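One structure is given below, encoded as structure tokens.
Missing here: one protein chain of the complex. Every other protein chain is in place.
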Amino acid sequence: MHPVETRLRVRYAETDQMGIVYYANYLVWMEVGRVEYCKARGFNYRDMEREDGAFLVVAEAACRYLAPAQFDDEVVIATSLLESRARMIRFGYEMRHAVTGRMLATGSTNHVICGRDRRPMRLPEKYLRYFEVG
Amino acid sequence: MHPVETRLRVRYAETDQMGIVYYANYLVWMEVGRVEYCKARGFNYRDMEREDGAFLVVAEAACRYLAPAQFDDEVVIATSLLESRARMIRFGYEMRHAVTGRMLATGSTNHVICGRDRRPMRLPEKYLRYFEVG
Amino acid sequence: MHPVETRLRVRYAETDQMGIVYYANYLVWMEVGRVEYCKARGFNYRDMEREDGAFLVVAEAACRYLAPAQFDDEVVIATSLLESRARMIRFGYEMRHAVTGRMLATGSTNHVICGRDRRPMRLPEKYLRYFEVG
Partner (left out) sequence: MHPVETRLRVRYAETDQMGIVYYANYLVWMEVGRVEYCKARGFNYRDMEREDGAFLVVAEAACRYLAPAQFDDEVVIATSLLESRARMIRFGYEMRHAVTGRMLATGSTNHVICGRDRRPMRLPEKYLRYFEVG
């Protein structure tokens, strides 16, 4: 499947005294990317939590920083499903500068599906196809 | 009653590209101050939420910025109870540079007591004295 | 002049354990609103800092919280210039739920114009008209 693209503009709040985006904020952008991924695939992650009590709990996150993003830059986040099983989902992200196309950062997150009790569970039936679980 | 003092050290994450602490972070510091206020008065705010289902929902916040805080500065937050009623609590804050004593910011927050259903409620009986409600 | 409207979608990162947006994040949204205000009036705040060395340093901020914003809500921020002088600018903000139109919060920020040395200065000539100064 094609990656899902979403755009955001760098906030002043996201910069630090180096004059560039603080490194933890790229993980927030990855979250924005995966929420948008869900929408593009046909469902709202919000409903998955609220109605079906299934939470994508982060088990691992990694990011490589290639070029700094700066205040007011527009950033394009391309989110892909790297791997999916009934109990684990893995996303990949590419973050580029919207105007120059320069790659700013790449990353990935692994998620365990958990229930309202925070214990691991299988992805509810109806989400299997959204996440392309065979 | 005397104000309750707590200390924190400015994080790099809290700075912005002006080289000073981003203005929204002072509201986070006020939260740190009021959690510590509760402890000094004899209870944990965490338990007030968990065990008694009473939440201090913020209804108003204000901050005056007098001098910039910078990365690695130690800041002293003095938190006072400005007003308290069974349904509303008001805190005041003074944030000073720990070494120079310079006033960095002053602020206040108003809180409505709400239950787990997010509707206003009266402060549970046992908290009346902690908040000096007559 | 009409207020300038901008939209954003609530991020998971912006929520707290009450299940609503953490109160300090509304000040970040105000920043998003005023950056957009500048664009709508014909200039980029980024350039005002970079090219003209003029910074809108926050001197006061206030927010009233009327109804909670939640994850994935779309929020409309209407930003107005409340007051402007050569050395001081004041913005007002109304934040509404995009779908229901419900007012979520109102706020204001006061800014002192400062130079690269962080000392107060007059607004550079070319910005007087953008901020409708006298």
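Letters A, B and C mark the chains as written, and numbering starts fresh at 1 in each.
The criterion applied here is as follows: contacts are C-beta pairs under 8 Å (C-beta built on N, C-alpha and C of every residue); 3 or more make two chains touch, one makes a residue touch a chain.
Computed from a prediction, not measured in an experiment: that's the story for all the values here.
Trainee: Just name the one of A:58, A:78 or A:121 that touches the chain not displayed here.
Mentor: In the complete complex, the chain left out is touched by residue A:58.
Trainee: Which residue from C:12, C:43 or C:130 sits in contact with the chain not drawn here?
Mentor: C:12
Trainee: If the hidden chain were put back, which of B:51, B:72 or B:132 would touch it?
Mentor: B:72
Trainee: Can you list, in ascending order, the chain C residues touching the missing chain?
Mentor: Touching the missing chain: residues 12-13, 15-20, 22, 24, 71.
Trainee: Using the document's contact rule, name the residues of chain A that touch the chain not shown here.
Mentor: 17-18, 20, 23-25, 27-28, 31, 49, 55, 57-65, 68, 109, 118
Trainee: Considering the whole complex rather than only what is displayed, give the residues of chain B touching the chain that is not shown.
Mentor: Within chain B, the residues that touch the unshown chain are 11-13, 28, 31-32, 35, 44-46, 71-72.
Please note the rule applied: only the chains that are shown with their structure count from here on.
Trainee: Please report how far chain B has to rotate so that its Cα atoms sit on those of chain C, a copy of the same sequence, as a value between 0 and 180° in steps of 5.
Mentor: Angle of the fitting rotation, chain B to chain C: 180 degrees.
Trainee: Rounded to a whole Å, what is the gap between the Cα centroids of chain A and chain C?
Mentor: Averaging C-alpha atoms per chain gives centres 27 Å apart.
Trainee: Using mean CA coordinates as chain centres, what's the chain B-chain C distance in Å?
Mentor: Roughly 23 Å, centre to centre.
Trainee: Where in chain A do residues touch two or more of the other chains?
Mentor: Expected reply: 12-13, 71.
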